[in-house]
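For chain A:
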Amino acid sequence: MKKAFLLFIFPFLYSFSVQANDALRLATTTSTENTGLLATLIPAFSLETGIKVDIIAVGTGKALELARRGDADIVMVHARQAEDIFVARGFGVNRRDLMENDFILVGPSSDPALIRGQNNSLAALKKIEESQAIFISRGDNSGTHKKELSLWKHADLKPAAHWYKEVGQSMGKALLMANELSAYTLTDRGTWLAYQDKLSLQLLSEGGVSLKNPYGIIAVNPAIHPNIQYRKAMSLIAWLTAPVGQQLIGSFKRDGHQLFYPTAIKDTVLNE
Partner candidate 1 sequence: MSNLISYKDISISLSGRLILSIDQLAIPFRQCTLLTGRNGSGKTTLLKIMSGLLKPDSAHIAYQGLNLSWRQAKPYIQKDIIYLHQQPYLFDSTVFNNIAYGLYRNGENKTSVHKKVNQALEWANLSHLAHQPANSLSGGEKQRVALTRARILSQSLLLLDEPTASMDSESKQQTSLLLQRLNAEGLTIIISSHESHTVSHLIDRHLHLENGRMTEINNASQNNKVTPFKTTKNTLTNE
Partner candidate 2 sequence: MNDLNQATINAFQLLLSGNSGIWEIISLSFSVSLSAILIASPFALIIAFFLAFFQFPGRRILISVFNTFMSVPAVIIGLALYLLLSRSGPFGDLQLLFTSKAMIIGQILLSFPLLVAMAHASFQAADRRAWETAITLGAKPYRAFFTLAHEVRFGLIAAVVAGFGRVIAEIGCSMMVGGNILHATRNIPTAIALETSKGEFSHGIALGIVLLVLALGLNAGVSMVQGKGGLHS
């Protein structure tokens, strides 16, 4: 009886002991995970420092929320405004620019709104609004969603429900839905490159400062959550923003395309 009981609780005890390990918990957006960037960076970091990293890939909103609650030690996201608020409210410390990529507008090859080649994203959105072509919005408070909302706002447009569909799903899913519905959507270039082959959508509009997508990395404030692994978090920040990390980011390619451009070290020529 006693033996059976021990056998029964053993898995629980075991899982607790695993829980109690001291891996660094990195909350980040799905884009860094889905593109495979982290799968390149993190093992190299772990190898060099001996620090194990658990990656929690969620939307930007949730990633920041996890960090705020002390459920993550460090957060890597792309929503500059939200990041600044996060730091200003004291939840995070030592925010550093890490890298950037850009957003693009994709849509059906028939291009009913005629935005092909348009390099002013605001003008492109205006055309979509005028043609009332279907537009898929992430609608999930993700960095991409926030960027999209700010673009509509800058264009002084208010999208209406019957052609503007908030889907509340990840970027990949939103792309698949746009594909099914022959709709336009705003996507980060990384996810687009990863999904391109499965889609009949086309890249229609790119370029322009307003479509830049900067990523930042922030350590959770140890003054608020004393139990978090602040030192390890700082090690990761240091490593990623040092030349070795930046170089790795810049050389990461998918199907021959560079996806992320390192920004931590402004005046180097790493990109070339």
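As a selection rule, all candidates are chains of the complex that A comes from, given by their letters.
Before moving on, here are some points about what is shown:
Basically, a residue touches a chain if its C-beta (ideal position, glycine included) is under 8 Å from a C-beta of that chain, and two chains touch if they have at least 3 such contacts; residues count from 1.
The shown structure was predicted, so the numbers you read here are calculated from the model rather than taken from an experiment.
For chain A, the touching partner in this complex, chosen from 1 or 2, is 2.
Every residue of chain A that touches candidate 2 in the complex is listed here, in rising order: 58-59, 61-62, 64-66, 69, 139-141, 161, 165-169, 173, 177, 179-181.
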